[in-house]
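Data first, discussion second: the structure below is written as C-alpha cells.
And then chain A:
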Amino acid sequence: MSIIRDTKGILLGMWTTWKRIFRRPLTIQYPEIKRVPYPRFRARIVLTRDPDGGERCVACYLCSAACPVDCISMQSAEREDGRRYAPWFRINFARCIYCGLCAEACPTMAIQMTPEYEFCTRNIMSLVYEKEDLLIDGCGKSPDYNFYRHAGIGVTQPRGEGLNEEPPLDMRSLQP
Partner candidate 1 sequence: MIVPLTHLLLLASILFVLGLICVLIWRTNVIMLLIGIEIMLNAAMLVFVAGSHRWGAADGQIFALMIMAMTSAEVSLALAMVVYLHWRKKTVNIDEFRELKD
Partner candidate 2 sequence: MEQALFYILATVTVVATILAIAEKHPVHAIVYLVTSFFSLAVIFYLLAAPLIAMFEVIIYAGAVMVLFMFVVMMLDLGNPGEAGRPTLRHCLPALLLAGITLVSLVLLVIGRGAEEGPDVLQVVSIRDFAATLFGRYGVAIEIISMQLLFAIVGALYLGRRRRP
Partner candidate 3 sequence: MSYDLIDIALAFGKIAVIFMVILLLAAYLVLAERVLLGRIQERFGPNRVGPFGLLQPIADGIKMLVKEDVKPAGADKWLFYLAPAMAAIPAIMIVSLIPFGAPLTFFGRPVGMQVVDLNVGLLLFIGFSSIAVYGVALGGWASNSKYSLLGSVRGLAQLISYEITMGLSLVPVVMLARSFQLSEIVDAQKTGWFILYQPIAFLIFLISIVAECRRIPFDIPEAEGELVAGFHTEYSGLRFGLFFVGEYINIIALGGLAATFFLGGWHGPLLPPVLWFLIKALAFAFLFIWLRGTLPRLRYDQLMHFCWKVLTPVALLNILATGWFILLVGKG
C-alpha cells in the first residue's frame, strides 16, 4: 500500500524535525563568541621574510598569474647583485576570494595565508593593502626555508655551496 508508506514517510519526517526543535542550536553567536580558527585557516594574506630577515618575494608574478580574480599586482626589479625583488606589491582584499592559489603557486613561500579573518571595514579603499601593510617580521610557515640557500644560483652564493647541494661535477673527470 503506497498510502501507508507515504503517510509513514511524512510522519517520520515530522518526528525528526520535532526532535530537532528541542536541541541546542549549533550556531556560534559571532560578535560575542569568537571561534579560534585552525592555524592553516585561509584568511588574510601576508608576505613573509627569510630566516636572515630579507624579503622572500622574488617578484616572479606566479601568484598574480594564479589569482582567479586578479587582485594581486606588483612590479619586479633587480638589485645590483642580481637578486630580484618587488619595489611595490599590492593586494586588493576587496576582490580577494581567499582561494589560496597564490600561496600554492609561490615558489619561495613568500606569500602565505594567516588565520586572521576580522579585518572588514566601511571604507573599501582601505582594503587595498600595499607592500608595507603585507610584509611581516617573521617566516610564517616552514620557518627554515630559505629559497636563495636552495636555489638562488649565481646570485648570492657560488655554485655548490647551497644546502644539500653537491658541488658541480667536472665533466672531464668522468671521461674514461
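Candidates were picked such that all candidates are chains of the complex that A comes from, given by their letters.
Just so it is clear, contacts are C-beta pairs under 8 Å (C-beta built on N, C-alpha and C of every residue); 3 or more make two chains touch, one makes a residue touch a chain; residues count from 1.
Keep in mind that what you see is a predicted model, and the values were worked out from it rather than measured.
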item: Options 1, 2 or 3: the chain contacting chain A in this complex; value: 3
item: In the complex with candidate 3, residue positions of chain A that touch it; value: 10, 13-14, 16-18, 20-27, 29
